[in-house]
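Here the complex is missing a single protein chain, while all its other protein chains stay put.
Labels for the chains are A and B, by order of writing; each one numbers its residues from 1.
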Amino acid sequence: MTPSTRRGLNASHLVGWVPLLFILVWAVLPLARLGWEGWLQVQDMGWSLLWQPWQDAYLRGRVLWSVAQASASTGLALVLGVPIGWVLVRWHFWGRQWVVRALMLPFVIPTLVAALAVMALWGSWFEQGPVLLILGNLFFNLCLIVRGAMGGFDSVSASRLAAARSLGATPWRAFWRLEWPTAKPAVWAAACLVFLYCLSGFGLALLLGGQAWATAEVEIYTRVAHDLDLPIASVLALWMLLISGLVVAVYARLSLSRVERLRGDRVPVRMARWGNGAWSVGLSLLVLLALNFGPLAALLVRALQASPAAWQHAWGDEAWLALGNTLRFTVLGVSLAAVLGAMHGWAARASGWWRAMGMAPLVTSPVMIAFGLLLLWPQWLDQLWVLVCAYALLAIPLVAAPVAQAVQQVSPRWVDAARTLGATPWRAFWRVVWPQVIPSWRRGLAFAAATMVGEFAVTLLLSRPEWLTLSTYIYQLLGRPGALNAQAAWVMSASLMALSLLVFTLLDVRSNTKPESDARSK
Amino acid sequence: MQQLKPFQQLLVCATLLFMGSVSAAAELRVVTHASFDLPKPLIERFEQESGVSLRVVKAGDTGEMVNKLILSKGSPIGDVVYGIDNSLLGRARSAGILDALPASLRGLPVAEGMGAEGIALSGAQDWLPIDWGYVTLNADKAWFAKHSMDLPKTLDDLAKAEYAKLLVVQNPATSSPGMAFLLATASAKGESVWDWWAQLRQGGVKVANSWSDAYYKDFSLNGGDRPLVVSYASSPAAEVFYSDPKKVESPTANVFLPGGVFLQVEGVARLKGGQQPEAAAQFMRFMRSVEVQQALQTTMWMWPVQPDVAMDPVMSHAGKLPPVAAQAAMGVDDIAASAEAWRRRFAQVVLR
Partner (left out) sequence: MMLELRGVTHRWSDTAGQAQGWIAKDLNWQVSRGETVALLGSSGSGKSTLLRMIAGLEQPQQGDVLWADEVITHLAPERRQFALMFQDFALFSHLSVQDNVAFGLREQGLGKAAARRQAVEALTSMGLANRADASVWSLSGGEQQRVALARAWVTRPKLLLLDEPFSALDADRRAQLRDEFKTWIRAHDMTCILVTHDEADARAMAERAWRLQDARISQLW
């Protein structure tokens, strides 16, 4: 979008500075403060400290393993997720809508419960170790690739595909030479996100991998929270930030690539029948069941097996408080992220740098932020608005990215037309650009809501009992022995799942595939 | 057009929800660890009688809590702290975050069962003991019956290959029961403890990150593969209390190995730089009141420090507790001096 008038340019930059300042204050500043504290502690060691993670064999191992398991998980997710995404977009089958809606459920499950669920399903085949860890990573992140692939394949033009086929390309060649290149940017962008999540993985690495296979993030957490060894932690965090930063740069570059807006030219969805698509659909569902839905099903089974006494124990007063809080914080956090994310998405529509900066909350270590905040503003850490800001911080990248993409796709001529018809820059945005962005914005909000409902890293800050959320409640249940508590944890996890499904359904009312492509044809 | 309405609704909702967070009245800020739990009626009664409203701030695991207090000591996040135990008291003291106890709360008597160590701890000038317990091994009775194995009797038994591979412990760097167990074994075995841990590692001991991980993932009672876990002496009692269907006997048993038991005493203290000194003193007295001492047995699963407080019947499922005097105890300052070095040594010997 070309800048219209000088005035317009300034306004849009101003819009971008608000969320950027927010990110600076809540993510960058605490990190810097903690790093400064660490620097003060080792002034005499000087710059040689920077190379410590590479000189010390243990730390080096951690960093290399973090990268290795993230790469392996991402690779596997790609190999499995891309075909599944293609199948979900091209074939229709009974229950497809629900499969798509339920895809994001793993995000909501607290890490400990997820680990238990994965173990419940796979524990008898695999020992605690790298394989189980990668299975856990796939559980959380496969859905991201699938959704990215769905979006990518959804934007393939039917007429182009027809042209390719008529030019002599077999279905496979047409896929490889036309469909895949069209979908590539979306898929690689999703892959970057998956890599970042796996790299900064923390709870899962410990639970499923064990101490021997812990990631660098675990090391950072241990050193900050338990050892107060700030120098090494800061240096390690810095290196991890650099590695993540590289991936973020790639992601930002990829997300800038323009995806053509299809106008009624979508490839129509076909009904899967025996002998015609049934195998693809069946295989995809099998993989999804094993990796994505299987652990969820195991969780559900355990919850349903719980006795009525356990249900009663679970749904006591505290559970209702937790439910109320989860809803309250999610609504507040999503509202704030909705505004800030939209603002950032608008500002980042044409700039890779802005997009990269918007990703900052995803690559900074939550424990570093929490302790940095403790050093900066200890008197405010038990205030509600700080908690909401922390929630919103984590969600801004999830809202900003799809918004930026959507804004970029709106034809600049529309804004010109609106301006010459008498609309001020703001009115032109509100009446012409924003309606086109809303579907992407809602998708981002659904993703953000999912993350917040299962969020508990925020409680690394100071938490108050009256702020009990569903996930902290589950952790509280698992902090005490007793069969009632164990069963109650399963019950609450299943309830959490149900709640999130409701939230998704409400927010993502028109599911990922647009109505036009729901038109079935042979 | 329709899309405007939901957004406006959301905005109104958000504003209304946000408003539910304003408070008045004198506030006492209590910093605790994640396991703090007292019955609501008791707390409400305290608030009514004292005229202060209690604001509890949970700061994570005990170790994390102390670290957060140390980091923020310039501008304390609370007025009083509950949950510092004898393994962390030295660290808290050397960081200078504790304030002196009011004279009326010094030297209060403690329960007989705590023995000499308990009496020593009760003499602190800056810290008031509130509850105590043991960190020890728990065994899955059904597993041992099924495999017709005897429980280990000594630490050396435990290091044998046949037992080592049945054990899951926690990482002392990240878990306070893990640290407690390490302290117990170290003070019993002296320098040779590291050989002992090396033996355990060779035998196949598992190290979990936290108590929850070990108990709910690795303990055979909950579907794991290890029938021996480092836990609390009160855990078997909690298993009965929270049993479903209701049990009359605990599925787990305490295994008190000489040198494998750590006396843990938790206390409350005033924070230096905190406000509300009067209310803080009242709170500390409240924690030592008979009602609280009675209630915390089944909410926090520790034993009361106050003498002549009736033991809750469910606590009998913990079995016969070993006499405290029989356990070699480490002084608070000794612990503080060695803790960090031992954590690193543990990581080297057992984890890497």
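We take it that contacts are C-beta pairs under 8 Å (C-beta built on N, C-alpha and C of every residue); 3 or more make two chains touch, one makes a residue touch a chain.
These numbers were taken from a predicted model, which means no experiment stands behind them.
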| Contact list for the unshown chain, restricted to visible chains | A
| remark: Of the candidates A:Q41, A:S307 or A:Q436, the residue in contact with the absent chain is A:Q436
| field | Residue among A:D227, A:E318 or A:D416 that touches the chain left out of view | value | A:D416
| note | Note that chain A touches the chain not displayed via residues 2, 4-7, 263-264, 411, 413-414, 416-424, 427-428, 431-432, 435-436
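Keep in mind that, in the parts below, only the chains that are shown with their structure count from here on.
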| task | Find the geometric centre of each of chain A and chain B from their Cα atoms only, then give the gap between the two centres in Å, rounded to an integer. | result | 35
| query | Once bound in the complex, which stretches of chain B touch chain A? | reply | 3, 7, 10-11, 13-14, 17-18, 20-21, 29, 34-36, 55-61, 63-64, 67-68, 70-72, 74-77, 171, 173-174, 206-209, 211-213, 215-217, 222-223, 231, 235, 238-239, 241-245, 252, 301, 340, 343, 351-352
| Residue numbers on chain A that touch chain B, as the complex places them | 37, 58, 112, 115-116, 119-120, 123, 128, 206-207, 210-212, 222, 225-228, 307, 309-310, 313, 328, 331-332, 334-336, 338, 371, 374-375, 378-379, 381-385, 388, 435, 438, 459-460, 462-465, 475-476, 478-487, 489
